[in-house]
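The complex is shown incomplete by one protein chain, all other protein chains being positioned as in the whole.
For reference, chains read A, B and C in written order, and residue numbers begin at 1 within each chain.
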Amino acid sequence: MSDLFFTLLLLCDSALRLAAPLVLAALAGLYAERSGVVDIGLEGKMLGAAFAAAATAAVTGSPWLALLAGIMTSIGLALVHGFVAISQRGEQIVSGMAINIAVAGLAPTLANAWFHLNGQTPILEDGARFTSINLPFANALSDVPVLGPIYAEVISGHNLLTYLAVALVPLGAWGLFKTRFGLRLRAVGENPGAVDAAGISVHRLRYIAMTIAGILCGIAGTALSIGLSAGFVRDMTAGKGYLALAAVIFGRWYPVPTFLACLLFAFADALQGQLQGTPLPFVGEVPVQFIMMLPYIVTVVVLAGFVGKIDAPKASGIPFTRDR
Amino acid sequence: TSEPVLIYDLGGKFDKSFNEAAYSGAERYRIETGNTYKDFEPTNEAQMEQALKRFARKGAPLVLAIGIAYQTPLEKVAPEFPDVHFTAVDANINLPNVQSVSFREDEGSYLVGMIAAMKSESGSIGFIGGMDIPLIRKFGAGYTQGARSVNPDIKIMENFVGATPTAWNDPIRGGELARSQFARGVDVIYSAAGPTGLGVIQAAKEAQQYAIGVDSNQNHIAPGTVLTSMVKRVDVVVYESMLAASDGTWAPGNAVRGLAEDGVDYAVDEHNAALITDEMTARVEEAKRMIIAGEITLGE
Amino acid sequence: MYAIEALSISKRFGAVQANRDVTLQVAKGTIHGLVGENGAGKSTLMNMLYGFHAPDHGTIKVDGKEVSFKGPVEAIRKGLGMVHQHFMLVDTFTVIENIVLGFESDRRMAPTLASARDKLLKIEETYGLAVDLDALVADLPVGTLQRVEILKALYRGAETLILDEPTGVLTPQETAALFEVIKTLRGEGKTVLLITHKLGEIMGITDNVSVMRAGTITKTFKTSLTNENELAEEMVGRTIIREVNKELTEAHRRILRVDNLYAEDDTGKTRLNGVSFDVHGGEILGIAGVSGNGQSELLEIITGMRAPSGGSVIYTDLKVAKKNRAADAEKLRGNGMGHVAEDRHRFGMVGPMTAAENTILGYQGRESFYQGIFLDPGKVRAHCQSLMDDFDVRPPTPDLPLKNFSGGNQQKLVMAREMAQEPDLLIVGQPTRGVDIGAIAFIHSRLVEMRNKGRAILMVSSELEEIMTLSDRIIVLCDGRITGTGRPEDLTETDIGLMMAGRYEKEAS
Partner (left out) sequence: MSTRAPTDLPRLVDVGLIPALNLLTALVISGLVIWVLGEDPFEAMSLMVSGAFGYGEAISYTLYYTTNFIFTGLAVSFAYRCGLFNIGGEGQAVLGGIGILIAALLFKDLPGLLLIPLCIIFGAALGALWAAIPAWLLAKRGSHIVITTIMFNFIAAAFLSYLLVGPLRRAGAQSTESEDIVSAAQLMPLHDVFAFLGMAEGPANMAFVIALLLCLFYGVFMNRTKWGYELRVVGQNPAAARFGGISANRGIMIAMILSGAMAGLMGLNEVLGVQHRLVTNFTSGFGFVGIAVAFMGRHNPIGIILAALLFGALYQGGAEMAFEMPAITRDLVVMIQGLVILFAGALEHMYRPALNRIFANPKKIEAAR
């Protein structure tokens, strides 16, 4: 029993850590799509930010400057996508793909040019990273039954950006549903004509949304390269951008459910790692590849079994013009 | 041209692993002899054959191909260019113009497995492989056997990172798997997963436990954390082969390099000297001797 | 004193000169009508007054002062309000959220909504515009949406209100209620610019009326000094015969029997509650009713788009729909049932496809469009061309995407598609919604012609006048029940109005 409890705590701890970049990227995707811009370029923005942050941290030794660099890079990429999607009315999916591919090539190219480590940046010292923080009393409280271990194992011991990711969920929800800006943003993703008729610039709102998406992806990428690991590695996003997009859809474009979807993905992933090599009841030892499928199968099953039909923001992916 | 050509595996030049070792061997050749060489990183399977052919046709005296994936392309291309010399690392080819060299990764892994078992206080050690492929299983098997030779009851936790090539470039997941192993009582982890291993080393550093590096000497990455590295001397093969080609002493053949041939080893340097006690060294050296002497047999 | 003036305005869209040298002056405190054929340029002109588009030439004055709007927000500040032909509302928002959008009093929603609620309740009271502020827009009928739009304009301080075809989708009752509101507005000193295709409305409510033709205003009348025929002639440049020529037809065989039909809508709400009737060859059966009382479901079931939850539909002796089983829409067409959908944008057409491709929608399996097993684009195009010629669709270009045609022309093409197959039974919903009077007369005459040939027509319309002039028999639906049937000559509009409200049942045969 207590063994199971402990395992569960470990899984939750791991899930929270793995979920952090996903959550940030998913919130980015959520804001973009709520404004009517489809963004499959989350992956590229994260990767770009991961590289910029790691490179800056390697050069300056400051995680804060690194975060700034990550965010600025990601905003830059977001605005490129915005320019295509909003001003040029180009194909948004193609633009997102293009950004993903271009960054996947550019980041290691620059890494090579600057650090002569080709795909990578130098390995960072702790001082240049966001290292894990032990929350106050984590050790003292860990003896308190049930809650103590939860606090010490699951809640304490993450890096600052993970806490930021979690904090941004309610903030994101508040912004979307309790503020004027959120009202306008949601409106522009549903019916930009209505927003335009109310005298608000559709383009401006969408650019702001893309900037927010840029900031969030910037934090996500920074969390990857200088929070969860100690440097940039080629392709280190490993499909997280696409998974984040799936989480947004799963969460029906609502922040809290999207957050939960990210947690589900991350939990299934952590569980997968835990189950490898453990004989399962009834089936015995399962080839590791089948265990690795688990998170994806879980997602499909949950989606098909419990979520059902999902409607995207109506204007999502459709460029706006006044002339019909 | 008369430059030798080095063609990497899909992992790419700076994989902190065996491609990088190949690169450093070539660099050593360049620096020591003043001769130049060319290199190329393919992006997909088809480019492997293409690159072999292309450089052969352009008259390269020696083409070095790194990685098991060149087995089939080389078998096809080498006979077409009988005047070109090919050196294949990790593959196993019997052709008159091919020198193929593979390694006994299990022997090196055996030794680091022993070190891990001797260092472990918890009686529980870990292995993290990139993808579940035969080569990586060979690492794992040697490691397990070595550890068991020290402590037959030792618990060995084994994880693989993924099922696609991104598994080699995912330090985050590597770190997470390591954390999970550490939390479950493991105190030494050996990773055979390319750059993903950086995440393992990082996690070990945070958990104040040990990690064992792979392929290249990774001791310097986190002194005090990296217990040792299982080095695979691809660099030596590349260096020697290039040198031999320029001397005219290059000869075809099919070689396997283990401990006896200095093909694999465990690394001790200033970064980890303090972690390896004399007693440990003694036992490992003894085992090394026995393996070379054939007194210990590896595998099944 | 003019509330708003457009002086020598011109506007071109690419190849189309939508407005040329238009001058329109609207006196303060009046209701000013604007009429014209589809595509005459009415909406374009209004969009310029509201700051949506900038005119290429000419000036706009508000309260005598020249203005140059960069966008709607400036127009709104100058006291203009506009209700667009297609509502500018966010479906997923509540009414109050839609109203405050863009005019929030605070950065946070809570205080914004609180202060807006007070203000709105006052406006609702002043103008008699009852709307539930917390209802979700997606759940509201069009009539209410119209009020929401007006409420929105008033909330934003409109002194001059532009209404672009507000009555196109309204029932007579809703229209009457809207006109009450408009009159109240005039009473309060506000100015209203009203676009409509219904000349009766113009005569009934406006003070002045301007006629637009081919991008320019040809004439402005004092309403009391003109009449419908004069306006119609001015609009199209020729006399329009608006009488329909119904021949006497003998009793024909029964073609459709609807038997005790029950249905639920997508949300599970009961929409049809035991409806039964027959349709015979040589007659037009008109179904009247406030929209949302089961007409849509009825048409969808008969045409095979939806399954009934009880009862059955029998078409020429074939039982085509029974409980929980929809008929096969394609097969029905194959057996001679044509269908002009109520909502042409949603159902009747595929906007991005060419006109030609749209003319085989529903008939995509017809052998005559094929060459062996392959669809023959040449045959399809020729088919479309002949429909276009027959129904005077403009422009007569089969390769243009259908969405680029005006509403009236889209409707003509959709009608043509269904009538070209010479169906035994034509199911037609809202045949003339949003269509100009020339086209209305044309469509009506074609429907009657079809009936005269002995074919059956089942028509749903919220246009009472249309029901009364075209139908041989009338059925009134209210709340999923038949609340009245009769012949037009035996019923008055008041009778039908009461039946539609479910307050009066009369059986007159």
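Here is the rule we use: a contact is a pair of C-beta atoms (placed from the backbone, for glycine too) under 8 Å apart; a residue touches a chain by one contact, two chains touch by 3 or more.
Please read these numbers as outputs of a predicted model, since none were measured by experiment.
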Among the chains present in the display, which ones are touched by the chain that isn't there? A, B, C
Given A:Val144, A:Val256, A:Leu280 or A:Ile297, the one touching the chain that is not displayed: A:Ile297
Give the residue, chosen from B:Ile68, B:Ala244, B:Ala260 or B:Leu298, that touches the chain omitted from the document. B:Ile68
Thinking of the whole complex, not just what is shown, which of A:Asn112, A:Ser132 or A:Thr211 touches the missing chain? A:Asn112
Any idea which of A:Val103, A:Ala194, A:Ile215 or A:Met236 touches the chain not displayed? A:Val103
If the missing chain were put back, which residues of chain B would it touch? 10, 12-13, 38-47, 49-51, 53-55, 68-69, 71-72, 90, 92, 102, 131-135, 138, 163-165
Chain C residues that touch the omitted chain in the full complex: 14-17, 303-305, 328-333, 339, 341, 346-353, 357, 360-362, 364-365, 373-377, 401, 404
Omitted-chain footprint on chain A covers residues 80, 84, 88-95, 97-109, 112-113, 118-119, 234, 239, 242-243, 245-246, 249-250, 287, 289-290, 292-293, 295-297, 299-300, 303-305, 307-310, 317-319, 323
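Simple rule for what comes next: only the chains that are shown with their structure count from here on.
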Find the geometric centre of each of chain A and chain B from their Cα atoms only, then give the gap between the two centres in Å, rounded to an integer. 34
State the interface residues of chain C toward chain A in the complex, per the touch definition above. 13, 52-53, 71-76, 82, 84, 86, 88-93, 97-98, 100-104, 106-110, 112, 403
In the complex, chain B touches chain A at residues 12-16, 132, 157-160, 162-163, 166, 169-173, 175-177, 179-180, 183-184, 195, 198-199, 202, 206, 221-222
Quick check on the complex: what are the chain A residues that touch chain C? 177-184, 186-187, 190-191, 193-201, 314, 322-324
